[in-house]
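This is the structure I have questions about; it appears just below.
Only one protein chain is missing; all other protein chains are in place.
Chains here go by letter, A and B, matching the order in which they are written, and residues are numbered from 1 within each.
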Amino acid sequence: MSTVVPDRSSVSAGERTGASDGRAPGTFAVVRALLRKELLVELRTLESVPAMSLFSVTTFVVFHFALNRNSVDGDLAAGILWVTLLLAAILGVNRLFVADAEEGGFDGFLLAPVDRSAMLLAKALALLAYLLVLELVAVPAFGLLLLGPSLGQALPVLLGVLALGDLGIAAIGTLVAALAVRTRARDLLGPLLALPLLVPIAIGGARASSPLLALTHPGAPAARWLLTLGLYDLVFGLIAYALFDFLLED
Amino acid sequence: MAALQLEGLARHYGEREALSGVSLTLKEGQTLVVFGPNGAGKSTLLRVLATLLRPHAGSVSVLGRRLPQESWAVRGRIGLLGHEPLLYRELTARENLRFHARLHGVAAARVEEVLELVRMRGRAAEPIRTLSRGMVQRVAIARAVLHDPQLLLLDEPRANLDPAAIELVDPLIGAGSRRTRVICSHDPGGGLAEADLVLGLRAGRPALLRAAAEVTGTEIAELYR
Partner (left out) sequence: MYGKGLRALSISTVAVMAIALGLVFFYAPLEAEQGFLQKIFYVHVPLAIIALCGFVAGGIMAIQHLRTRDSRWDMRSYVAIHMSLIFAVATLITGSIWAKGSWGHWWVWSEPTLASFLIVFLLYGTYQPLRFSIEDPERQARYASVFAVTAGAFVPMNFIAVRLSTAYLHPRVLGSTSNLPPRMAVTFLVSLLGMALLYTTLCKYELTAKHTRAQLRALRRRAETRSGAEDASGAYARRPRSAAPSVAAPTIAAHTAGRPGV
C-alpha cells in the first residue's frame, strides 16, 4: 500500500527528492480507486452511456432517411458506422470531467499525495469502457437497421478494429475533455477540438472496416490501416500522458 | 521546525497582484487567523498553502518542505476545508469518504471512525444531495481530517453549522484539535479568540501581522473599511 510515487507535475526533473512523508498509495491502487468512483457515479446517474447509445441508434435512423437508402455496404457502411461512433463518443467526452469540475472533484484529487497521471489513466479507461458498451449496442443496431451484408464472421474482426480505434478516441477524448472543461465554452470547444484530431482515426478505422462490410467478396482489413491506427493511438497516448499534468496544476 | 515559513510570497493573476509580500512564521500547534475583505487574497493564500496554487515569487515552506518543488511530499499531511465540500453529490457520504481514504492510503476502518466523530453514521448511506447544508459541512469536515493531517487549512469552517455541531467538531478542527491551523475568518470576535497569530490582508498585501494578544477588534474592523 505504501509504494512511493512522487508526481511529476509541480516538480521539474532534477528537483525531485526521495520519499513522500507518510502514506502514499501506488499508482495502480489510485487508478483503481478513481475508476471505481467514475463507474459508480456513472451507474448512479446513467448520464453518458445510455445517451451515447440512444444517440447512435437515432443517428442511424436519420442516416436512413437522409440518404434514402434501405441498406448500405462497403465504404458507405464503414463511413456511416465510424461517423456515428465518433459523434456519440463526443457526447461522452463532453460529460467526462463535468462532475469533477462542478463538484470540486479536481481539488479533492489534487490534494491527495498521488501521481496525477492516474486521473488521465482512470478517465481514459472509463471512456474506453463507455465506448465499448456503446459499440455493444450500436453495432447490432447498425446490423439490424442499415447494414446490407450480414455481419456473421466479420463481427469479431470488426469489434477488434473498433477497439483499436477506441484506444485513440479514449486518449484524445480525455485530453480534450480536460482541456475544454475549465473554459467558459466547454460544450462547444470539446467537439471543435476533438473532431479534427479524430479525423485520422476515422480515416484508419473506416478504411480498415470497409472490406469487412463489403457486399461481394468481403475481405480482411489492410494492415496499413491497422498500423496507422495503432501508431496514432501510441503517439497520442504518449502525448496525452506527457501533457495531462499541465492541465490539472495551477 | 516551523510549521509555516513564508518569505515575500507573491502570486499574480495576469497583471494584478493577488498576493504580494506575505511573510510570516507559524509554529507547530499554533493557529493563524486571516482577516480581510472579500477579494483580499485569503482564499488564494489558503490554496497556495494547500499546494493547489504555485507561488509566483518568494519562498514558501510548509511543514518543513519547500513549495512547489516538494509539494508532492507534503500533500498527504495537509487537510483543506474550503468553500466547496469536495464531495460528489450522487455518491453517499460513506462512498465519498471511502474514495478519499483510498486516495490517501487510509484504512476503511478510519472512515467509520470519522463518520462516528461527526455523528453522520446514521445517514452515511444516503447521497450527498439529499443532505442538508449543515450535514454536508460535517461530512466535509470528516473528509478534511480523514487522513489525520498535521496542518489544517480552514476557510470559514463554521459556516452552515449550528452551535451543537460547532461543539461537536471542535476536537476535530477547533482549538481542541491541537493541530497547526490556518483559518480564514469574517468573525472578528470569535476569530481573535482562538488565534495565536493574526494576519490582516488588504488587496493582497499584509496590512496587519501581529500576535493575537496585541490586536484589538477595532484594528480588524479597520481592514474592512
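For the reader, a short list of remarks on this structure follows.
In the analysis below, a residue touches a chain if its C-beta (ideal position, glycine included) is under 8 Å from a C-beta of that chain, and two chains touch if they have at least 3 such contacts.
What you see is a predicted model, and the numbers here were worked out from it, not measured in a lab.
One chain is not depicted; across the entire complex it touches A, B.
Of the candidate positions A:V83, A:L159 or A:L197, contact with the hidden chain is made by A:L197. In the full complex, chain B makes contact with the omitted chain through residues 12-17, 56-57, 203. Counting over the whole complex, chain A has residues 12, 175, 179, 182-185, 188-189, 192-193, 195-197, 199-200, 203-204, 207, 224, 228, 231-232, 235-236, 239, 243, 246-247, 250 touching the chain that is not drawn.
Here, only the chains that are shown with their structure count from here on.
Centre-to-centre, using mean CA coordinates, chain A is 37 Å away from chain B. Touching chain A in their complex are the following residues of chain B: 47, 50-54, 63, 65, 68-78, 80, 82, 84-91, 95, 99-100, 102-106, 127, 143, 147.
Of all residues in chain A, only 1-2, 6-7, 9-11, 15, 17, 19-25, 29-30, 32-33, 36-37, 40-41, 44-45, 99, 103-105, 107-114, 249-250 touch chain B in the complex they form.
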